[in-house]
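Could you have a look at this structure, given as C-alpha cells, before my questions?
Missing here is one protein chain; the remaining ones are kept as they sit in the complex.
Take a look at chain A:
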Amino acid sequence: MPKTDELLDVTEAVAPAAVHPPERRRRRLPRRPPPATAAVTALGLAIAALVLSGTPWLNGPAVAAWRTVCLAITVQALPFLLLGTALSGAINAFVPADLFTKVLPKRAVLAVPVAGLAGAVLPGCECASVPVANSLIRRGVTPAAAFAFLLSAPAINPIVLTATAVAFPGSPAMVLARLLASLATAAVMGWLWLWLGRAEWLRPVVRHTGHQHGHSRFTEFRLGFQHDFLHAGGFLVLGAMAAATFNVTVPRSVLDTFSGSPWLSVLFLAALAVVLAVCSEADAFVAASLTGFSPTARLAFMVVGPMVDLKLIALQAGTFGRAFAVRFSTATTVVAVAAGVLIGGALL
C-alpha cells in the first residue's frame, strides 16, 4: 500500500475497512460544491423561507399572476417534454444506428427538405422536438437535417394545422401559408447550416453512444429518458420564468400602438411571439384574436412562435450549448419573418 494511503489511514481512523484503497483516496479529496450548485441551493432556501413565512409579497397580484403563468407554461409543456425525451431515449436505445442514414438521402442538401417534411409526423408542440432532434444528431443524422426537423415539427404537424384551420374559419389560405412558410424556413435554416454552420458552435454531444453490447436495452432507455427529461425540464422551468415575466409585465395596450404600420406590425408580432412563448397548438387562436393586425403580421407570429421563443431558446441552450442557441435563434427569426412576409404577401 502506498505511503500516502497509510498517512490517510492515520487521520481517518474510523474508515470502513471494506472500501478499496483507490476509491477511498478519491473520497478523501475535499469536495467543495461548485459555485452554481451553491447559488441554486441558496436560491432554493431563500424561496423556501419566503414561502414558509407566508410573506404577503408573494401573494401580491402581480407576483401571484407571474407564479400562475410560470407554472401554467411548465405544466402545459411537461407532457410534451416527456413525449420528446421518451422518443429521444427510444431512438437512442432501440433504433439501429444506420436506420436514419439509410432512410435519409445521402446528400445533405437533399436530406434537409426530407427531414423538414418528416416533421409532420411528430404530434405535439415545440418542447418535444428539441430532445428528439438532439438524439437524431447523436445517431449520426447530419445536424442540418436534424435542425430542419427541429424547426418544422412543431409548426406543420396535423394537430397544429387543424388548430389553425379552426382558429381561422373561412380562410384556408392561412393554413396553407403557415405550412409553406414554416417548411420554407426549416429548409432554408438547414441549408444555411450546411453553408455557414460550424461544428464547434455545438456542444460536443458524442457521449450518447446508443445501445452498448451487454447492457439491457430497456435500462438504457429508462436511464437516457430520465437524464434527458431532468436536463430539459430544468431549462424548461428557466424559459417559463422568462416568458412569464414578459407575459405579466407587458401591457396588451402596447399592441394598439403598432397595429397601424404594416412593417412595424410584422416585426412587433414576431417579437411578441418570441417573448410570449405560447404553445404552438394554441398560438393560432392568439393570432386570430389580434384582429387589429394584417394577416401577414399574424402569419409571421405563427411562423416565428413555434421556432423561436424564450423557453425554446433556454431548451436549445441547454441541449446544444449557448453559442449555438444565440446564433441559431437569431438567424431563424430573420428567416422566419422573411418567409412570413414573402409567402403572406403572395397568398394572403
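Please note the rule applied: a residue touches a chain if its C-beta (ideal position, glycine included) is under 8 Å from a C-beta of that chain, and two chains touch if they have at least 3 such contacts; residues count from 1.
Everything below uses one rule, namely that contacts and distances are computed from a predicted model.
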Record-based protein name (UniProt) of the chain missing from this complex, from "Cell division protein FtsX", "Paired small multidrug resistance pump", "TIGR03943 family putative permease subunit" or "ABC transporter substrate-binding protein": "TIGR03943 family putative permease subunit"
Touch with the omitted chain, as defined above, among A:L104, A:A277, A:V304 or A:A325: A:A277
Touching residue (missing chain; options A:F147, A:F225 or A:F258): A:F225
Residue among A:A243, A:A270, A:I313 or A:I343 touching the omitted chain: A:A243
Residue in contact with the excluded chain [from A:G140, A:G260 or A:G292]: A:G292
Contacts of chain A with the absent chain, listed as residue ranges: 23, 26-27, 34, 36-37, 40-41, 44, 47, 51, 59, 61-62, 64-65, 67-76, 78-79, 82, 86, 207-209, 212, 219, 222-227, 229-231, 233-235, 237-238, 243-244, 247-248, 251-253, 255-256, 276-279, 281-283, 285-286, 288-289, 291-292, 318
